[in-house]
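Of the protein chains in this complex, all but one are displayed in their positions.
Labels A, B and C are assigned to the chains in the order they are written; within every chain, residues are numbered from 1.
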Amino acid sequence: MDLWFNDEHTDTVKLSIKVEEQFFSQQSSEQHIDVLQTREFGKILVVDGDIMLTEKDEFIYHELLVHVAMAVNPNIKEVLVIGGGDGGVVRELMKYDSIDIIDVVEIDPLLVDVCKKYLPEMASSLDHEKVHIYHEDGVRFIRSLDDEYDLIIIDSPNPYGAGEGLFTREFYGLCHKALHDNGIMINQHESPFYRDEAFMVQRMHQKIVQSFPIVKVYQGFIPSYPSGHWLFGFASKAYHPLDDIKEEAWNALDIPTRYYATRLHKGIFALPVYVEELLKDVE
Amino acid sequence: MDLWFNDEHTDTVKLSIKVEEQFFSQQSSEQHIDVLQTREFGKILVVDGDIMLTEKDEFIYHELLVHVAMAVNPNIKEVLVIGGGDGGVVRELMKYDSIDIIDVVEIDPLLVDVCKKYLPEMASSLDHEKVHIYHEDGVRFIRSLDDEYDLIIIDSPNPYGAGEGLFTREFYGLCHKALHDNGIMINQHESPFYRDEAFMVQRMHQKIVQSFPIVKVYQGFIPSYPSGHWLFGFASKAYHPLDDIKEEAWNALDIPTRYYATRLHKGIFALPVYVEELLKDVE
Amino acid sequence: MDLWFNDEHTDTVKLSIKVEEQFFSQQSSEQHIDVLQTREFGKILVVDGDIMLTEKDEFIYHELLVHVAMAVNPNIKEVLVIGGGDGGVVRELMKYDSIDIIDVVEIDPLLVDVCKKYLPEMASSLDHEKVHIYHEDGVRFIRSLDDEYDLIIIDSPNPYGAGEGLFTREFYGLCHKALHDNGIMINQHESPFYRDEAFMVQRMHQKIVQSFPIVKVYQGFIPSYPSGHWLFGFASKAYHPLDDIKEEAWNALDIPTRYYATRLHKGIFALPVYVEELLKDVE
Partner (left out) sequence: MDLWFNDEHTDTVKLSIKVEEQFFSQQSSEQHIDVLQTREFGKILVVDGDIMLTEKDEFIYHELLVHVAMAVNPNIKEVLVIGGGDGGVVRELMKYDSIDIIDVVEIDPLLVDVCKKYLPEMASSLDHEKVHIYHEDGVRFIRSLDDEYDLIIIDSPNPYGAGEGLFTREFYGLCHKALHDNGIMINQHESPFYRDEAFMVQRMHQKIVQSFPIVKVYQGFIPSYPSGHWLFGFASKAYHPLDDIKEEAWNALDIPTRYYATRLHKGIFALPVYVEELLKDVE
């Protein structure tokens, strides 16, 4: 059957992917969730019409959200994940024995259930005893916390719908407070290429710069995301992402990866001129 | 009018771009050439149904083909461009006063005419007196040459159709012969993401490794190309692309760029683990 | 979610319908069956990638398969339906109290199950005690029959795949034998507009003309089928479809319809000149 899913990049650009089967389609309290089977990307998780992740390239996104911070501070013990109900971030975090606590604040219980059923390779990680899932609003959860985590990872789709509050200056301030003195905050940071998303990049960067002393942006190739050029934010109270990398220590851990390597670490912080300028405009 | 151009990435994935107007459509002796006007990407040059370049992101591709080599050897004087009838590579080369000769071997005269008419911002560079265009087959042109150039840039679409001979081991050997002792060869190197193109990456890399002593692959974000993750080959008789970079010399030239910077230079050679493995398989 | 089903009319023409949800997708022993929910057409039953019927306009197809013959002979008692596992033809037949027996030969049991679950407004008719379903090949079923039915309705998709044998001269001959002396055979007859289907129209018509003394073709507007212009065959041993219509008798039955009326009956046999010529070519 000739069935195609279109992921809208802009009003006049879309990535069109042939669908073998729609496995799941339901409106949760927060968002519309679909799971599609495709030949090229394997299973695709779609939320409110946008690709959240695909089996083929989710490893790139999740490795970049986790290992950059871990290579800077391999002693991280307590981690908070905002969003991340698919389990991809947690799966990467579970590769570190040193991590004791992984709190996941995923507002949508249905998302977790769907991923456990259709994407167990990722979501089964959520069943580990180190992991606690809180089905709450991320802002509300973090509000009262103080000096609790070594690492906060913001794995939230975009500043529309359910995750809106996670893109405010107030929220980044709360993250700062919830982190220990050497704490690191990592966030998915949208794409610099198409105009509307580039504008989001700027707004997020501006707010994070106002909240943390050390802020750097890095990038990765994620073909299923709009433009394939995706940014990530590294914000920290103490560590510089390049100067403070513990290359030997991290490599000694022998963490299995398919995208990240310390060899790559410096490279991903080297941004194209036009992206540097985009960020400098709001620093 | 609801008119869409689909660029096929695989049988089941395509990038779909709304077209405002088709400016040109004609079969040349070599290939079918189309020029489309779009809102998001500006004008798009399409050859045999595939995107060759778009006004919006061609700067990324052309800067990466030119400035990496120039930063390694800013004294380059004689350059050969295989393909490149659109003038994008030449436009970047013209930023260097030190370059004396730019020979362009573009088999298709119609391509040059079309680009001069519709993409003059690129193609007008071809009119400069330093530039000589040869409408010949690249393999035939290079066969008799010996010790002629400092830099050869292979800007040819893919190993199908007109450019087939440009992807053979014989051809890379001829390039080696045509280069001076410190010569550099740069080639567009396809994408590592989708299987068929990843296979091309391997075949090209294998042949280049057999022809040059120093071979490295680097990468850039080119959103209009399949997967957005594009590779380039750096092959050299003498220079190492990282060890031998002349950072200060190049920066002193004050070349205007929107993507490339020496700060970026090392980063683009840091490849993801899965791409490293792809290449190592054939080294 | 931006999900679209394309029904291919020709290599270069397709009807594209937005899908709200894919309710069902499975390969049976005979064919691939999909059920899609759409806003414009309601549920759509798709077999091997082609639209079989839609909730919005199936009434046109099914009324035209049944009531034309019933208006010519309102005393029909024994009916055979070849194909028709969706129950649409049977639903129309059930409007006649005079009909005693409805035998349905539907090779694919899964099709019946799927329709009972997703299209009960049609398929629930199959549960009536007058109805017997035989999950057999149509040709095999009819081979041994002689003088058994007043009406045979061939409701089979097209001469590819499962239904191939239903489009042969041998099969039409077996239908002739299985009918009483005043028997009528009705078949869906493809569309005259696109070339490949027009060719099928000719092949079917040629074979039916060779098998029955009275053969006429009529037409209806079925927007979800290729071109929207659909033909039906009326073949008979004794009755002429126009001269022998029992207009008063049929109207006295007060059969509820949304497309067919005896007022329409003559009109639908008046074919466009180009369709007449298509048919005459093979008579």
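Operating definition for what follows: a contact is a pair of C-beta atoms (placed from the backbone, for glycine too) under 8 Å apart; a residue touches a chain by one contact, two chains touch by 3 or more.
Just so it is clear, the structure is predicted and the values come from calculations on it, not from any experiment.
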Among the chains presented, those that the missing one touches: B, C
Selected residue (touches chain absent from view) among B:Phe5, B:Tyr118, B:Phe141 or B:Tyr259: B:Phe5
Of C:Asn6, C:Asn182 or C:Gln206, the one touching the omitted chain in the full complex: C:Asn6
Subunit B residues touching the omitted chain (full complex): 1-8, 14, 19, 21-22, 25, 32, 34, 46, 49
Touching residues on subunit C - with respect to the absent chain: 6, 10-18, 38-41, 57, 60, 193-194, 219-221, 223, 227-229, 257-261, 263-274, 276
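Criterion: only the chains that are shown with their structure count from here on.
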Touch-based graph of the chains, sorted into line, ring, star, complete or other: line
Cα superposition of subunit A on its sequence copy subunit B - rotation in ° rounded to nearest 5: 180
Innermost chain, where centres are averages of C-alpha coordinates: A
Self-contact between copies subunit A and subunit C, residue sets same or different by half: same
Centroid distance [mean C-alpha coordinates] between subunit C and subunit B, Å: 58
Residue list for subunit B, restricted to those that touch at least two other chains: none
